[in-house]
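What follows is a short report on a single structure.
Shown here: the complex without one of its protein chains, the others still in place.
Entry: subunit A
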Amino acid sequence: MSGLRVLVGCKRVIDYAVKIRVKPDNTGVITEGVKHSMNPFDEIAVEEAVRMKEKKLASEIIAVSCGPTQCQETLRTAMAMGADKSIHVEVDAASYENLQPLHVAKILAKVAQDVKADIVFTGKQAIDDDCNQTGQMVAALLDWPQATFASKIEKANGDLTVTREIDGGLETIKVQLPAVLTADLRLNEPRYATLPNIMKAKKKKMEKKKPEDYGVDIGPRQSILKVEDPPVRQAGSKLDSVETLVSKLKDAGLVPS
């Protein structure tokens, strides 16, 4: 087969619709008994990889996730969306609390070399820690070109032409393969995994690995001092006329009196 092999990083995060609660001891957020799902930006990356396969640009999609056993559900979702197989790099719940983008980047880089990936694809960031580091660090570790915040990807001869979302507009760049891509919100709209796909994905191969298998030390490099709720918004008040509003604004020094 001549198509590209795409490795997609899929992080399991607290579902976007869940209201986040901080632990009473301020060491983190409450994850027990909370609905989790695939990081939405990673879902966009999986979708794009599947579209590349449907366009015959890619021939194989491998989904990978680092974390506790429950990450396997996330990988099943990726396979139901169209990934061919997956790799679960198991990190126990306690170590996972201290797993940082650098660790994940090192693991992804090793997996990419191991499976001979042509593209490492991740979401631009995860919605839980908002780090926006993993893709960039994978590129640095592998010394591969990177096209981050992608909103359009096209193949041009042996290269990729990628449109990137940047401040105030769009940037179009050309990257040679192998490369690291990260997906932005407008790249595509991911499909839902329907029953026939979920059923067939149950039989797809899921390899189980550990960070040690890739020689990656996941000892923490930084420690979390404190996690706090954002300040509670002060209540507003309802005014009955424009005149009252103007005088209030004047009192507050927001308009010249």
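The working rule: a residue touches a chain if its C-beta (ideal position, glycine included) is under 8 Å from a C-beta of that chain, and two chains touch if they have at least 3 such contacts; residues count from 1.
In this section, contacts and distances are computed from a predicted model.
**Q** Name the chain not shown, per its UniProt record: "ETFB lysine methyltransferase", "DDB1- and CUL4-associated factor 13", "Large ribosomal subunit protein bL19m" or "DNA-binding protein"?
**A** UniProt lists the chain left out of the view as "ETFB lysine methyltransferase".
**Q** Of the residues listed, A:152, A:191 or A:210, which one is in contact with the missing chain?
**A** Result: among the candidates, A:191 touches the missing chain.
**Q** Contacts of subunit A with the missing chain: which residues?
**A** 1, 50, 53-54, 56, 60-61, 80-85, 191-200, 203-205
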